[in-house]
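Dropping a structure here in structure tokens format, bear with me for questions.
Yeah, one chain of the complex is gone here, protein chain that is, but the others are all in their spots.
For chain A:
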Amino acid sequence: MSTLALMDYDEAVSRYEPVLGVETHIELGTASKMFCGCATTFGAPPNTQVCPVCLGLPGALPVANRAAIEGIIKIGLALNCEIAEWCRFARKNYFYPDMPKNYQISQYDEPLCVDGHLDVEVDGETYRIGIERVHMEEDTGKSMHVGGATGRIQGADHSLVDYNRAGIPLVEIVTKPITGTGDKAPLVARAYATELRELVRALGVSDVRMEQGSMRCDVNVSLMPRGSSQWGTRTETKNVNSLRSVERAVRHEIERQAAVLASGGAVVQETRHFHEDSGTTTAGRSKEEAQDYRYFPEPDLVPMAPSREWVEELRASLPELPAARRRRVQREWNLSDLELRDVVNAGALDLIESTVKAGASPAAARKWWMNELSRRATEQGVELADLPVTPEQVARVQEMVDAGELNDKLARQVFEGVLAGEGDPDQVVAARGLKIVSDDGELAAIVDQAIADNPDVADKVRGGKVAAAGALVGAVMRATGGKADAARARQLILEKLGAS
């Protein structure tokens, strides 16, 4: 392979204006498939969730899943789309072994949802992303190519196909061309994918896990010289499997296309493949060999004609959407824009809100999740939400802190115990003996001992150097293994040394 010529990013965006488009596929989390009753559990043994319909056996017919149509309408509504009063499924015809019927039931010129938008924010600036269409289709099976070096079909000995995924309801969301983003283009693309994921997650219609493929993005990028209004030739990059990859893929295509254009070349209209490891793209199918999909209305299914009443019912049932929620939370928790962004980026919004619901103050809840627990999540290399601690447990720890039964240091030890699977906070406190020593009699004896052990320091305090009392408090804390109520200990020391 020839060395990839890239232009420095800053130079690229100073000379060219990127135009973006994002096509996102989202698998709906319905219990059954789009056109049959098969289960949709991820990770089941190959070809165990199949039937005559999703295997496309001769004679079998599809029947549309109402829950899936409900899911896509919710997505359409949340994206401010118009919901068609009448539309049809269409067959997209092409041969591939992972497609049991050699056509995919999709939608063509009559999508269910059209003409919406989604606002995203990058560096304090709002970008309105136009939504061209949202349509319903079925997923294909999954091919596994065995015996080659790359896992791709080239060089493989043979291929295996798992049809468990065939027929899982898939929603395709296509943006309008995104212009005017300049050097922010990669960030805008990422912000869009992030916001879309949050939105769909809030709707509860998909688990939108990019690593499991339940959300997949294709990014289209083209460049035009600054000052021009003539769009350039675009490429479509597939296999973009994380939010970070969305950003990287756009950035890479900008650098690559800029180099091609600057050297007098022409960008080839083609499908490109993103490589997670190198952050680069390579050419796939060229559009010149593009297939003619011979779309036509699916004769096995009746048209979808969602009644206006149903659509309005679904609109009324929409949960609070992420943008509105963020605005509310920012107000209620009194956060700066930056603090809010940190919370959102850490994926802590749900967790903090649940912790607040369980009784903690917003400030305390945010402190635990954003500091101690975020640190531990990073250490363990897991998402914050995947830590084995619940918002209720965090609220309970904070409750004990508020009651003076724990200080921050002890509380951290409690979390350590909870995360280590030693039980809930009360169990950890009991088992580790972490209760604070605030009993005056017990504490007084320890204070006396500390004074006796540190006569020099005690003299300094007696002499008016109140700040020196810190060393005595430290001694008390050491003596109690950190379980003393430090404020009370300090108070006692000062009383005893006549410095209060």
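Throughout what follows, a contact is a pair of C-beta atoms (placed from the backbone, for glycine too) under 8 Å apart; a residue touches a chain by one contact, two chains touch by 3 or more; residues count from 1.
Keep this in mind: contacts and distances are computed from a predicted model.
Engineer: Name the absent chain by its UniProt protein name; which of "UspA domain-containing protein", "Glutamyl-tRNA(Gln) amidotransferase subunit A", "Monosaccharide ABC transporter membrane protein (CUT2 family)" or "SCP2 sterol-binding domain-containing protein" is it?
Structural biologist: Options "UspA domain-containing protein", "Glutamyl-tRNA(Gln) amidotransferase subunit A", "Monosaccharide ABC transporter membrane protein (CUT2 family)" or "SCP2 sterol-binding domain-containing protein" considered; the missing chain's recorded name is "Glutamyl-tRNA(Gln) amidotransferase subunit A".
Engineer: For the full complex, which residue in A:L6, A:M224, A:L301 or A:A444 touches the chain that was left out?
Structural biologist: Answering carefully, the residue with contact to the hidden chain is A:L301.
Engineer: One chain isn't shown here. Among A:A5, A:V63 or A:A420, which residue touches it?
Structural biologist: A:V63
Engineer: Which parts of chain A are in contact with the chain that was left out?
Structural biologist: Counting over the whole complex, chain A touches the hidden chain at residues 52, 55-64, 91, 93, 95, 97, 100-103, 159, 161, 292, 294-296, 299-302.
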